[in-house]
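Every protein chain of the complex appears in place save one, which is left out.
Our next item is chain A:
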Amino acid sequence: MDSDGGKGGIPSHILRRHCKRSRLSKKLFTSEDHFSTVLKNRFKFDTNLQIAAHGLSDEQKEFQKMAFDFAAHEMSPHMAEWDEKEIFPVETMRKAAQLGFGGIYVQPEVGGSGLSRLDTSVIFEALSTGCVSTTAYISIHNMCNWMIDTFGNTEQREKFCPELCTMDKFASYCLTEPGSGSDAASLLTTAKLEGDHYILNGSKAFISGGGDTDVYIVMCRTGGKGPKGISCVVVEKDTPGLSFGKKEKKVGWNSQPTRAVILEDCHVPVTNRLGQEGQGFNIAMRGLNGGRINIASCSLGAAHACVQLARDHLLVRKQFGEALSNNQFLQFKLAEMATKLVASRLLLREAAVALQESRSDAVSLCSMAKLFVTDECFNICNQALQMHGGYGYLKDYAVQQFVRDIRVHQILEGTNEVMRMIIARSLLSESG
């Protein structure tokens, strides 16, 4: 079999026919054959795919189809194992990078795919049906890659972006600290200028990929209090003074390690600073606008998968002498779930388009999308779990993993409470 990305979409009953041929063929058809692995644990979300493809260009439909295929064959069969064993699936992510997923909205001249925010949202939505946690990490990696691509100078872009695009190197976004979460601008990590180096001191909390990644985008204080005193520097792995806390034990997102990032007299060359001193907070927030679209896209994919899983379960499970799908309450519930899913998708795609067109309402729309989509999609997945009854609570069934994995989307990249702050501020500043 090839080492580069390949897929096997042939149903088992057809495979079996083609292998009845000879004893030799049977030997070749081992249980490691990825065709059979695919079929053991396969979720094909084709029915809803037609709805998810509405309004997309032919090209976007191709991206979407390819991403769905990749998710179904390369991620979905492993999602439970990655969660249980807390595996950071480096090889699978590198396969994704070979297809262009390492720098989806990074410019082609440094190795990116140069696609739009809408293209990106469609792709992450599709990938998320295979594994939310891994897709979410890929989106964080993309966000960091974009920040260097957009705010870095030529040397920085050429040094970091190509390897991030191929995922030869992985990135982490370091803003949150033990003492500053929602109040991000009050961060305390200092960066004192000494000659041609900054000396960084402080610690970052809840860093996705921390300890296993190579490139850390660190927001630190070079100036006075508040957002204007913050700069953004790139800290590379193995820099003396860079260390990590213990790996956190989480409810979900287990296919990515989360650790504290500790900086003790960590010397970082001034040439690693992105943009100007004092521009760091702005860079961080600009990164998050896109990051919010991406995270919401991951929630959307999970909800898409869960609506399908719930539907399939209702058709199969019988109680009181008939299939659950004959029960009006469940029919209505499923209808509500599907409606909220489509509404979420439309709001999210609108926000993505606003962002890529740099519309004046982009920041507000991205916040609205993140707020609405992550909340609604969590409810959808949670409902889907309920519809599975007792089985929904078992780890044998994927629905619980979707619920656990997307719960944190309502918290990170700006809590949904902070999203309300941003929207309110925008609304109240317009008047007058």
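One rule holds for everything that comes next: a residue touches a chain if its C-beta (ideal position, glycine included) is under 8 Å from a C-beta of that chain, and two chains touch if they have at least 3 such contacts; residues count from 1.
Throughout what follows, contacts and distances are computed from a predicted model.
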Options "alanine transaminase", "Electron transfer flavoprotein subunit beta", "Glutathione S-transferase" or "Translation initiation factor eIF2B subunit alpha": UniProt name of the undisplayed chain: "Electron transfer flavoprotein subunit beta"
Contact residue for the chain not shown (choose from A:88, A:101 or A:281): A:101
Options A:59, A:109 or A:155, residue touching the unrepresented chain: A:59
On chain A, residues whose C-beta touches the chain left out of the figure: 1-2, 4-11, 14-15, 18-19, 21-22, 24-25, 28, 34, 44, 46, 49-50, 58-59, 61-63, 65-66, 69-70, 98-101, 104, 108, 113, 115
